[in-house]
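All protein chains but one are shown at their positions in the complex.
Here is chain A:
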Amino acid sequence: MVAGLREFTARVERNGVDEPVLDAENGEELMHVQPCVSIVLGNRPPESPGTLYISTKKVVWLSDVDRAKGYAVDFLSISLHAVSRDPEAYTSPCIYTQIETEDDEHESDGSDSECNGVLDLSKITEMRLVPSDPNQLDSLFEVFCECAELNPEPIEEEEEEHNWIFSADQLEDDATGEDSEWHVSENPSIGQSNGDHDLARTVLELQINDQRFEDAEEMEHENDGGRH
(Lines give C-alpha, C1' and ligand atoms only; values in the text may rest on other atoms or scores of the structure.)
Protein backbone atom coordinates (compact mmCIF):
# COMPACT_ATOMS: atom_id res chain seq x y z
CA MET A 1 0.00 0.00 0.00
CA VAL A 2 2.88 2.35 0.73
CA ALA A 3 4.08 3.74 -2.54
CA GLY A 4 7.12 5.78 -1.54
CA LEU A 5 8.76 8.15 -3.97
CA ARG A 6 8.11 7.70 -7.69
CA GLU A 7 8.85 9.32 -10.99
CA PHE A 8 6.28 11.82 -12.10
CA THR A 9 6.28 13.47 -15.49
CA ALA A 10 2.59 14.02 -16.26
CA ARG A 11 2.42 17.75 -16.97
CA VAL A 12 -0.18 20.02 -18.42
CA GLU A 13 0.45 23.55 -19.59
CA ARG A 14 -1.78 26.16 -18.04
CA ASN A 15 -1.38 29.88 -18.78
CA GLY A 16 2.04 29.25 -20.21
CA VAL A 17 3.38 27.36 -17.18
CA ASP A 18 3.57 23.66 -16.50
CA GLU A 19 1.50 22.05 -13.80
CA PRO A 20 1.36 18.43 -12.72
CA VAL A 21 -1.66 16.48 -13.89
CA LEU A 22 -3.81 15.91 -10.83
CA ASP A 23 -6.52 13.42 -10.08
CA ALA A 24 -9.29 16.01 -10.24
CA GLU A 25 -11.93 13.33 -10.57
CA ASN A 26 -11.15 12.23 -7.04
CA GLY A 27 -11.09 15.76 -5.75
CA GLU A 28 -7.35 16.40 -5.86
CA GLU A 29 -6.58 20.10 -5.89
CA LEU A 30 -3.43 22.13 -6.15
CA MET A 31 -2.80 23.89 -2.83
CA HIS A 32 0.54 25.59 -3.28
CA VAL A 33 3.16 26.30 -5.94
CA GLN A 34 6.71 27.17 -4.95
CA PRO A 35 9.10 28.13 -7.76
CA CYS A 36 12.89 27.92 -7.44
CA VAL A 37 13.11 24.81 -5.29
CA SER A 38 15.84 22.24 -5.59
CA ILE A 39 15.30 18.67 -4.49
CA VAL A 40 17.72 16.36 -2.70
CA LEU A 41 16.96 12.64 -2.70
CA GLY A 42 18.77 10.65 -0.03
CA ASN A 43 22.47 11.52 -0.10
CA ARG A 44 22.44 12.48 -3.75
CA PRO A 45 23.46 15.91 -5.01
CA PRO A 46 20.69 18.50 -5.31
CA GLU A 47 18.72 18.72 -8.53
CA SER A 48 17.65 22.12 -9.75
CA PRO A 49 16.09 24.31 -10.87
CA GLY A 50 12.61 23.06 -10.31
CA THR A 51 9.17 23.93 -9.05
CA LEU A 52 7.41 22.41 -6.07
CA TYR A 53 3.70 21.66 -6.25
CA ILE A 54 1.73 20.68 -3.19
CA SER A 55 -1.68 19.17 -3.80
CA THR A 56 -4.28 17.83 -1.42
CA LYS A 57 -2.87 14.35 -2.02
CA LYS A 58 0.80 14.55 -2.85
CA VAL A 59 4.01 16.53 -3.21
CA VAL A 60 5.31 16.93 -6.76
CA TRP A 61 8.60 18.37 -7.92
CA LEU A 62 9.04 19.11 -11.62
CA SER A 63 12.30 20.11 -13.25
CA ASP A 64 12.21 23.50 -14.95
CA VAL A 65 14.64 22.43 -17.66
CA ASP A 66 13.99 18.76 -18.30
CA ARG A 67 10.35 18.07 -19.03
CA ALA A 68 11.00 14.36 -18.61
CA LYS A 69 12.16 14.80 -15.03
CA GLY A 70 9.94 14.96 -12.01
CA TYR A 71 9.14 13.19 -8.75
CA ALA A 72 6.07 12.70 -6.62
CA VAL A 73 5.31 11.28 -3.21
CA ASP A 74 1.90 10.87 -1.61
CA PHE A 75 1.27 12.43 1.76
CA LEU A 76 0.30 8.92 2.87
CA SER A 77 3.98 7.96 2.46
CA ILE A 78 5.47 10.96 4.24
CA SER A 79 6.23 9.83 7.78
CA LEU A 80 7.38 13.19 9.00
CA HIS A 81 8.34 16.59 7.75
CA ALA A 82 10.28 19.30 9.47
CA VAL A 83 12.03 22.62 9.00
CA SER A 84 15.78 22.12 9.01
CA ARG A 85 17.93 25.21 9.51
CA ASP A 86 21.10 23.88 11.11
CA PRO A 87 23.98 24.16 8.63
CA GLU A 88 25.61 21.18 10.33
CA ALA A 89 22.73 18.96 9.28
CA TYR A 90 22.43 20.30 5.78
CA THR A 91 24.21 23.16 4.07
CA SER A 92 21.01 24.96 3.14
CA PRO A 93 17.84 25.52 5.15
CA CYS A 94 15.24 23.10 3.85
CA ILE A 95 12.09 21.13 4.40
CA TYR A 96 13.25 17.71 5.54
CA THR A 97 10.99 14.73 4.94
CA GLN A 98 11.15 11.06 5.76
CA ILE A 99 9.45 8.72 3.34
CA GLU A 100 7.96 5.41 4.32
CA THR A 101 9.03 2.71 1.88
CA GLU A 102 7.88 -0.84 1.23
CA ASP A 103 10.94 -2.26 2.90
CA ASP A 104 11.44 -0.11 5.96
CA GLU A 105 13.13 -2.89 7.87
CA HIS A 106 16.40 -2.35 6.08
CA GLU A 107 17.06 1.30 6.74
CA SER A 108 18.50 2.84 3.65
CA ASP A 109 21.29 5.30 4.18
CA GLY A 110 21.00 6.43 0.62
CA SER A 111 23.49 3.97 -0.80
CA ASP A 112 21.08 1.06 -1.15
CA SER A 113 18.84 3.14 -3.31
CA GLU A 114 21.38 3.16 -6.08
CA CYS A 115 22.15 -0.09 -7.80
CA ASN A 116 24.53 -0.18 -10.77
CA GLY A 117 24.04 3.53 -11.21
CA VAL A 118 20.30 3.13 -11.57
CA LEU A 119 18.35 4.98 -8.94
CA ASP A 120 15.57 3.03 -7.27
CA LEU A 121 13.20 5.76 -6.19
CA SER A 122 11.03 3.41 -4.17
CA LYS A 123 13.93 2.94 -1.71
CA ILE A 124 14.53 6.62 -1.08
CA THR A 125 13.74 7.31 2.57
CA GLU A 126 14.76 10.95 2.82
CA MET A 127 13.91 13.94 0.68
CA ARG A 128 14.94 17.55 1.20
CA LEU A 129 13.29 20.47 -0.52
CA VAL A 130 15.46 23.55 -0.64
CA PRO A 131 13.71 26.79 -1.59
CA SER A 132 15.99 29.52 -2.91
CA ASP A 133 14.33 31.85 -0.40
CA PRO A 134 14.66 30.38 3.13
CA ASN A 135 11.99 32.77 4.37
CA GLN A 136 9.45 30.54 2.63
CA LEU A 137 10.23 27.58 4.90
CA ASP A 138 7.71 28.29 7.62
CA SER A 139 4.82 28.82 5.25
CA LEU A 140 5.83 25.71 3.30
CA PHE A 141 5.89 23.77 6.55
CA GLU A 142 2.36 24.93 7.35
CA VAL A 143 1.10 23.90 3.90
CA PHE A 144 2.69 20.50 4.41
CA CYS A 145 0.94 20.16 7.78
CA GLU A 146 -2.40 21.22 6.40
CA CYS A 147 -2.23 18.74 3.52
CA ALA A 148 -0.88 15.90 5.64
CA GLU A 149 -3.92 16.28 7.87
CA LEU A 150 -6.13 15.89 4.80
CA ASN A 151 -4.69 12.41 4.29
CA PRO A 152 -5.43 10.15 7.24
CA GLU A 153 -4.80 6.43 6.91
CA PRO A 154 -7.45 4.85 4.73
CA ILE A 155 -9.66 2.47 6.65
CA GLU A 156 -8.44 -1.00 5.94
CA GLU A 157 -10.88 -2.74 3.69
CA GLU A 158 -11.38 -6.45 3.53
CA GLU A 159 -9.35 -7.64 0.64
CA GLU A 160 -10.34 -11.25 0.57
CA GLU A 161 -13.34 -12.28 -1.38
CA HIS A 162 -15.86 -14.21 0.58
CA ASN A 163 -17.90 -16.85 -1.08
CA TRP A 164 -20.75 -16.32 1.26
CA ILE A 165 -24.01 -18.02 0.60
CA PHE A 166 -26.78 -15.50 0.28
CA SER A 167 -29.60 -17.61 -1.08
CA ALA A 168 -30.73 -21.18 -1.32
CA ASP A 169 -30.07 -21.18 -5.08
CA GLN A 170 -26.42 -20.46 -4.52
CA LEU A 171 -26.29 -23.18 -1.95
CA GLU A 172 -27.65 -25.68 -4.42
CA ASP A 173 -25.13 -24.66 -7.08
CA ASP A 174 -22.27 -24.91 -4.67
CA ALA A 175 -23.40 -28.19 -3.30
CA THR A 176 -23.72 -29.89 -6.62
CA GLY A 177 -21.03 -28.16 -8.59
CA GLU A 178 -18.07 -28.48 -6.31
CA ASP A 179 -16.38 -31.11 -4.30
CA SER A 180 -17.35 -29.68 -0.98
CA GLU A 181 -15.73 -30.38 2.32
CA TRP A 182 -18.86 -31.89 3.69
CA HIS A 183 -20.70 -34.80 2.21
CA VAL A 184 -23.88 -36.55 2.94
CA SER A 185 -22.93 -39.60 4.86
CA GLU A 186 -24.51 -42.92 4.26
CA ASN A 187 -25.72 -43.15 7.78
CA PRO A 188 -28.27 -40.47 8.22
CA SER A 189 -27.06 -37.93 10.71
CA ILE A 190 -28.80 -34.97 12.22
CA GLY A 191 -30.46 -32.86 9.63
CA GLN A 192 -29.95 -35.28 6.82
CA SER A 193 -32.38 -37.95 7.78
CA ASN A 194 -35.68 -39.18 6.53
CA GLY A 195 -35.65 -37.10 3.40
CA ASP A 196 -36.30 -33.96 5.36
CA HIS A 197 -34.58 -31.85 2.77
CA ASP A 198 -35.41 -28.48 4.27
CA LEU A 199 -33.95 -29.39 7.58
CA ALA A 200 -30.84 -30.75 5.88
CA ARG A 201 -30.42 -27.52 4.00
CA THR A 202 -30.72 -25.50 7.17
CA VAL A 203 -27.98 -27.49 8.78
CA LEU A 204 -25.80 -27.23 5.71
CA GLU A 205 -26.19 -23.49 5.76
CA LEU A 206 -25.13 -23.51 9.35
CA GLN A 207 -22.02 -25.45 8.51
CA ILE A 208 -21.17 -23.05 5.75
CA ASN A 209 -21.67 -20.19 8.11
CA ASP A 210 -19.15 -21.82 10.38
CA GLN A 211 -16.64 -21.78 7.56
CA ARG A 212 -17.29 -18.13 7.13
CA PHE A 213 -16.27 -17.49 10.69
CA GLU A 214 -13.10 -19.42 10.20
CA ASP A 215 -12.20 -17.13 7.31
CA ALA A 216 -12.80 -14.07 9.41
CA GLU A 217 -10.52 -15.37 12.09
CA GLU A 218 -7.72 -16.02 9.65
CA MET A 219 -8.05 -12.56 8.29
CA GLU A 220 -7.64 -11.05 11.69
CA HIS A 221 -4.38 -12.87 12.11
CA GLU A 222 -3.16 -11.64 8.79
CA ASN A 223 -4.02 -8.08 9.66
CA ASP A 224 -2.18 -8.38 12.93
CA GLY A 225 0.86 -9.61 11.15
CA GLY A 226 0.75 -6.85 8.63
CA ARG A 227 0.96 -4.14 11.19
CA HIS A 228 4.48 -4.92 12.18
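Convention: a residue touches a chain if its C-beta (ideal position, glycine included) is under 8 Å from a C-beta of that chain, and two chains touch if they have at least 3 such contacts; residues count from 1.
Note that contacts and distances are computed from a predicted model.
Asker: Leaving aside the chains on screen, match the unshown one to its UniProt name from "Gem-associated protein 7", "SAC3/GANP/THP3 conserved domain-containing protein", "Sm-like protein LSM2" or "Eukaryotic translation initiation factor 3 subunit B".
Answerer: "Sm-like protein LSM2"
Asker: Which of these, A:L5, A:L22, A:L41 or A:I78, touches the one chain of the complex that we don't see?
Answerer: The one listed residue touching the chain not shown is A:I78.
Asker: Please give every residue of chain A in contact with the chain that is not shown.
Answerer: Residues 78-90, 96, 98, 100, 104, 107, 126, 141, 144-145, 148-149, 152-153 of chain A touch the chain that is not shown.
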